[in-house]
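The chains shown are only part of the set, and none of them has been moved.
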Amino acid sequence: MPVPQPNLYPDFNIVRLSHVEFAVTDLAASRAFYVDTIGLQVTDETSETIYLRAMEERGHHCIVLKKADAAGADHLGFKLFDEGDLERAEVFFAKKGLPVEWVERPYQSRTLRTSDPHGIPLEFYVTMDRLPPIHQRYELYHGARPLRIDHFNCFSPSVDDSVAFYNEMGFRVTEYTEDEETGRLWAAWTHRKGGVHDIAFTNGLGPRLHHTAFWVPSPLNIIDLLDVMSTTGYLKNIERGPGRHGISNAFFLYVRDPDGHRIEFYSSDYQTVDPDLEPIKWDLKDPQRQTLWGAPAPRSWFEEGSLFTGVAGQEPELKAQPIIAP
Amino acid sequence: MPVPQPNLYPDFNIVRLSHVEFAVTDLAASRAFYVDTIGLQVTDETSETIYLRAMEERGHHCIVLKKADAAGADHLGFKLFDEGDLERAEVFFAKKGLPVEWVERPYQSRTLRTSDPHGIPLEFYVTMDRLPPIHQRYELYHGARPLRIDHFNCFSPSVDDSVAFYNEMGFRVTEYTEDEETGRLWAAWTHRKGGVHDIAFTNGLGPRLHHTAFWVPSPLNIIDLLDVMSTTGYLKNIERGPGRHGISNAFFLYVRDPDGHRIEFYSSDYQTVDPDLEPIKWDLKDPQRQTLWGAPAPRSWFEEGSLFTGVAGQEPELKAQPIIAP
Amino acid sequence: MPVPQPNLYPDFNIVRLSHVEFAVTDLAASRAFYVDTIGLQVTDETSETIYLRAMEERGHHCIVLKKADAAGADHLGFKLFDEGDLERAEVFFAKKGLPVEWVERPYQSRTLRTSDPHGIPLEFYVTMDRLPPIHQRYELYHGARPLRIDHFNCFSPSVDDSVAFYNEMGFRVTEYTEDEETGRLWAAWTHRKGGVHDIAFTNGLGPRLHHTAFWVPSPLNIIDLLDVMSTTGYLKNIERGPGRHGISNAFFLYVRDPDGHRIEFYSSDYQTVDPDLEPIKWDLKDPQRQTLWGAPAPRSWFEEGSLFTGVAGQEPELKAQPIIAP
């Protein structure tokens, strides 16, 4: 199936990805990881919930950590352009027969909860409490110096179907991996905000959240984080990298939080605001697709991910295998 | 005069700044500067004209160098979203009584030439020839490793008026400097593409082009360029920096090309796609506005710029003075 | 006067510069600067004295801060190879008619206090308490990430005489600035440990300590420090830089501590262990000598320094003037 033409005139205007809510089993352990080690800033916390933002963000939260008995991802949040977009979003999802519900979320304007056809819980809102800038409060920077949430990556049981759906919502494909034998999509990167992706999809048991990525200023911040993690008890949490992605051209590192949620640190992809930007095609058998320098990803990276709370995953139809580290 | 509220629903959709055409007096000298030293890539050249692109750009040109008897800036180019936007742009400018003309430009679809109220020549188009990606042809990277054109900065005889006009076209203010005594704008940064600016305006004899900026991957690329320029005959072309801007938070360097056109190298501002992003206000008397580390800019930086071909500049009304290096 | 031939067989073996003791007027303010901002580690402290080391040092201290009524530099410390060297040092200084005295210094083996002919107080020892390595305790790194003390720079009323004396002690000249008109030395860099210098001399009212330098991993650590200092109340303490030195080729920044003691952050000079290394000569009139990128140093940098406690400075004979920022 060919990559669909971009839908330049979607029914509603998604500005960007906004936040993710994680169910975590030990709030103190998560705080030590996300705040003390990674470098995110606490914007609110109770005994049950911690809200976090990155250094250049003025919206109230990009990660919400909620104490729970079992780890999971609750939903992916997206910011819409205006209230009209929110109403048109409701119509869009309702017409598809997907669940729509208005929910109250602290620090957000009224929020539409729905899901994509595979079951990923999605929440849309227009405004979130705005906080004073801290991007020049340099004494607060530490860890990986995360500047902003950059993207989500989800396992999908059918990347072709996921891309068709998100394409209809106006997400534009920037790069994709095709299984040469079947001509089907193995993975695709789609964006709204002008970078390589707001959300990507990878073939696998899904829906599951593969990872959440943060933009960092330079590769050296990733090296600093590796030095700190490897000498403060987080050696086993380092999963893959550092390296340069073939796809996106970004410098990357993948780590796992105390519950196994995967976080990527990501630096320097490219600007994609042109509506006529040509998607770049990669072959599933090209090892440089994953890592430009040739190193394959470990098996865990291909197999493990966070289930969405209450959403069962299904096996993918496409059985093609990427190159996996021995 | 307060900063105008952003116009989120402009008459036509400007995607981003696109390119500038410079009149240069010695094409070989300009080539040595832009290609051999700075690191831009030639996409076409004749004895009269050189077209250049930066490393991640797929559009044909971001700088056009034209041989001429006198140095100058011919026009600023902007990319529009679709053909309807181009037609609505024509109407917009015509209604304002500004000149509109359809011109042919090599490698571009039909192009609308007009000007802003102060006389800055503007050219709008929808599509430009797309070239194969070179962002992973790492053997071509050198000089400052320019990734893409980032913004223009223009002297304006009335920044208040310029901001009002560009605001109407949908440019949103991200940061601005106010003269506390008169309450008038001394400078403002306005964007379309989701960074701190596509075009900024600074109080001064105008209209003139103050500088054209290129995004580079990290401060180290700027340091590399300084080392090369200072040891290959370009010592006098280094004008200001390196430093961290207070406004935009970017790491910067300003250099002058062989004709005196000012080029900035710029790294790491922040994402501004939120329609409710709050502009940041700076006081003209705050030295950290210019350089977070306190160093004032030299007099030449405040006084010199490139006239637009055939457009006379006028003195600004606002006589407030910034802090200038002694 | 020509630069003397290196004395490859000095009477005693100085391994490297070791430490400096500063008299400071407000110990808490000094602690906030050196520990919280710069990133040095406290190895001992009382209400009167703070001992500091840098991240890769295993010796007990590289800076000693002593509470005093007036700011000053008490002495420069150097490590000798063995006890025989210490005894031969005593003979060397006594023969010159310079004061020699055995003093007790905490954490050091017996220490010889003496002075150079201009009056710089020098202290020599063989062993200092050794501490466990912390260079891989990455959670402790912050500020400029200082790795080790790198060099001293002193004003001298006669650089020719200083170089002759230190040359006799085995310090080898790596680079020097000559006043072309008189043929006299205006400045010289001399080393023992295999870098560009352990101690340098600059023409001026002296003896005074011009600055003490710390080696940092990369220019980015200096940029980080600038960002922090300029946003945490230390804007006025930034004196010169960042830049690339012509002499030494190092990337540099000069800041002032709360008492005005000047500290340099310094990265990437070159290896000088070859006994036949040729000194590099610079002309006093060459602006790239100071800063490869052409920016002259400010007047304060040429005129201000720390007096050694109880040692009066004398005016230099050589009146030649370097290029000073207007």
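By letter and in written order, the chains are A, B and C; residue numbering begins at 1 in each of them.
Basically, contacts are C-beta pairs under 8 Å (C-beta built on N, C-alpha and C of every residue); 3 or more make two chains touch, one makes a residue touch a chain.
As the structure is a computational prediction, the values presented were derived from the model and not from experiment.
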item: Per this structure file, total copies of the shared sequence (3 shown); value: 4
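Methods note: only the chains that are shown with their structure count from here on.
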item: Maximum centroid distance from subunit B, chain identifier (CA atoms); value: C
item: Chain copies touching (subunit A, subunit C) - same or different residues, decided at half shared; value: same
item: Distance between the centres, which are taken as Cα means, of subunit B and subunit A, whole angstrom; value: 33
item: Whole-Å gap between the CA centroids of subunit A and subunit C; value: 50
item: In subunit B, residues with contacts to at least two other chains; value: 218, 292
item: Subunit A-touching residues of subunit B, taken from the complex the two chains share; value: 8, 15-16, 56, 58-59, 79, 81-82, 127, 130, 133, 135-136, 147-148, 193-194, 217-218, 246, 249, 268, 270-271, 273-278, 280, 292
item: Footprint of subunit C on subunit A - complex, ascending; value: 136-139, 141-142, 218, 220, 224, 227-228, 230-232
item: Of all residues in subunit C, those that touch subunit B in their complex; value: 218-220, 223, 226-227, 229-231, 235-236, 238, 242, 244, 251, 288, 292-294, 326
